[in-house]
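Heads up, one of the protein chains got dropped from this complex, but the rest are sitting where they should.
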Amino acid sequence: MADPRFFTRAGPFRLGDLALIGRATLHADADPDRSFADVAPLDAAEADQISFLDNKKYVDVFSGSRAGACVVHPSLADRAPAGMALLLSDHPYRSYALIAQAFYPRPVSNPGVAPTATVAPTAKVDPTAQIGPGVVIGDRAEIGARCLIEPNAVIGDGVVIGDDTVIGANASLSHCILGKRIKIYPGVRIGQDGFGFAIDPAGHVKVPQLGRVIIHDDVEVGANTTIDRGAGPDTVIGRGCMIDNLVQIGHNVEIGQGSVIVAQAGVAGSSKLADFVVLAAQAGIAGHLKIGAGARIAAQSGVMRDVGPGEEVGGAPAMPIRQFWRMQARLSKLLNEQKGR
Amino acid sequence: MADPRFFTRAGPFRLGDLALIGRATLHADADPDRSFADVAPLDAAEADQISFLDNKKYVDVFSGSRAGACVVHPSLADRAPAGMALLLSDHPYRSYALIAQAFYPRPVSNPGVAPTATVAPTAKVDPTAQIGPGVVIGDRAEIGARCLIEPNAVIGDGVVIGDDTVIGANASLSHCILGKRIKIYPGVRIGQDGFGFAIDPAGHVKVPQLGRVIIHDDVEVGANTTIDRGAGPDTVIGRGCMIDNLVQIGHNVEIGQGSVIVAQAGVAGSSKLADFVVLAAQAGIAGHLKIGAGARIAAQSGVMRDVGPGEEVGGAPAMPIRQFWRMQARLSKLLNEQKGR
Partner (left out) sequence: MADPRFFTRAGPFRLGDLALIGRATLHADADPDRSFADVAPLDAAEADQISFLDNKKYVDVFSGSRAGACVVHPSLADRAPAGMALLLSDHPYRSYALIAQAFYPRPVSNPGVAPTATVAPTAKVDPTAQIGPGVVIGDRAEIGARCLIEPNAVIGDGVVIGDDTVIGANASLSHCILGKRIKIYPGVRIGQDGFGFAIDPAGHVKVPQLGRVIIHDDVEVGANTTIDRGAGPDTVIGRGCMIDNLVQIGHNVEIGQGSVIVAQAGVAGSSKLADFVVLAAQAGIAGHLKIGAGARIAAQSGVMRDVGPGEEVGGAPAMPIRQFWRMQARLSKLLNEQKGR
């Protein structure tokens, strides 16, 4: 089970309730009243714990598991060991996620402002929000209901934060408007000047960055990620985007809803990503490009041209992913031919 | 116009004054006494706003713009719509930058030390500096005139900060000497130990890092960037360098004046960059190399050899940029030949 020093478990839950929570169907043989106390991985789960099978590679582990219950795709139900209760789901990992959220809900916030926080008299902080020690909230900023602002975070003048949003420790926000149920991780930087200046041998001349950062509902922004504000237009992060750690988002970038940006990737200024784009780790997108809906950019790619909807690209400079793999194969062949000489 | 929750506009300005500010020439037809209230992009500007044209791609937008005035290169003046007042400049983007700075000047600081700041009794803080809430300033540190130290920044013992410098929220500085008019963005780390140790199977042995970081005037250092102090010599950032977010600068690195380092690039220990080098995004420079004045390193390059003055390189390992593009073309051709078989 999860270390109780760090995690507080809810429950136990009836199996029937867990099926509802996980949007799964209870198998005919399963007892809806059976009680479960925790989630656990297949190889560690006990009789009062529920697990999941999402990857066919682990079917044997599933067949040998002592878990009392398991979420599984219907097609694999017949591989279950005797006595295991089954929750059938077309999306077992999602079902497991929902069930695990029930056992380990977000801690209820402890409303109020810590004595060492500094809140400007003109700021509006909802009385149900929790403002941690050392937090600084600027003039006219607005903090929504049930927000949690972790210790030593800095919220700049005029920043607006929607309900149920969490701002991590030591993060800093300025020139931005955030929606609801957003999670900003520790050390994130949002709203600082974009990297815009007129090159001049006598001294580069900074161009005032007059836009904002707009972050829509249900977004996560990973630790130490940086999102610059727009130069004139806004930088916009669409609803439900998942952004990992140490990512760089340049000024004027727009990202559609549900896009996923993995650690250490970067998007240069003014590029537009449509909905449900996946940008894998350490990849880079040059400035002023358009990336179509559902496009997938492989890890460490360097994208220098527009990418169409649903297209999959890789390499630096990035090319269609099949071409990239054909090129790798061709290079290996060349190398072997050379050795044969 | 810029969101008034975040930006305070100055002005209005006479067109004649804006020409002087922007180092531009007023076109003969333009009325120097006409009043302007704001800057705006070509496609959004109104009669009392001034815009700019810097990219020939947008000439048609220029010709159709309703902006009351526009900064433009003399060679494109004849494409202006009737009634638009023109400011002629050989560097329209720089002229625009200067004019926009006039409309949106840096906020005047609010001198004084916040009650929750901790300033060592031996530190010298100029009475015109603004020290934000939660700031910590160590023994014998010196903060110059009109500096702004944003909330929760940490200034270590002995650090010296010149006049008119801004230190961003949650940044931390140690073992460093900073010049004037520098802007350090939120979350920047300056002066920590370099990555130096003697490899030892029984336990690597850390080598004391006995140098400093010296940052000359007019430098910008982007959010969450890290600059390690020297091992014995100093790490030095030259006058007017522009450094973007999430950049890594290793110990003993020296960077000449006016160099530009784009997001997520890295320079390994003891490499020397001369003046006006451009290091594009996600590029890396190995240790102990020399990069000549005006050299340009393409995005995601991996530089493993010295680069001469004015040279342009790309690829990993980096090669002259023309060779890199020829190699890409040759590879594509090879791939097509293979398909033809």
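Letters A and B mark the chains as written, and numbering starts fresh at 1 in each.
As a working rule, a residue touches a chain if its C-beta (ideal position, glycine included) is under 8 Å from a C-beta of that chain, and two chains touch if they have at least 3 such contacts.
Worth saying up front: this structure is predicted, and the values here are computed from it rather than measured.
Residue B:Leu246 is the one among B:Leu42, B:Leu246 or B:Val278 that touches the chain missing from this view. The chain not shown here is touched by just one of A:Ala145, A:Ala299 or A:Ile321, and that residue is A:Ala299. From the set B:Met1, B:Leu76 or B:Val136, the residue in touch with the chain omitted from the display is B:Val136, counting the whole complex.
Considering the complete assembly, chain A touches the hidden chain via residues 2-3, 5-7, 39-41, 91, 93-94, 96-98, 100-101, 103-104, 114, 116, 132-134, 150-152, 168-170, 183, 185-187, 218, 220, 222-224, 240, 242, 244-246, 258, 260, 262-264, 276, 281-282, 299-300, 316, 328, 331, 334-335, 338. Where chain B meets the missing chain, the touching residues are 116, 118, 134, 136, 140, 152, 154, 156-158, 170-172, 174-175, 187, 189, 192-193, 195, 197-201, 203-208, 210-212, 224, 226, 228, 232-233, 246, 248, 250, 264, 266, 268, 282, 284, 286, 300, 302, 316-317, 323, 326-327, 330-331, 334.
Everything below uses one rule, namely that only the chains that are shown with their structure count from here on.
Centre-to-centre separation between chain A and chain B, using Cα means, comes to 29 Å.
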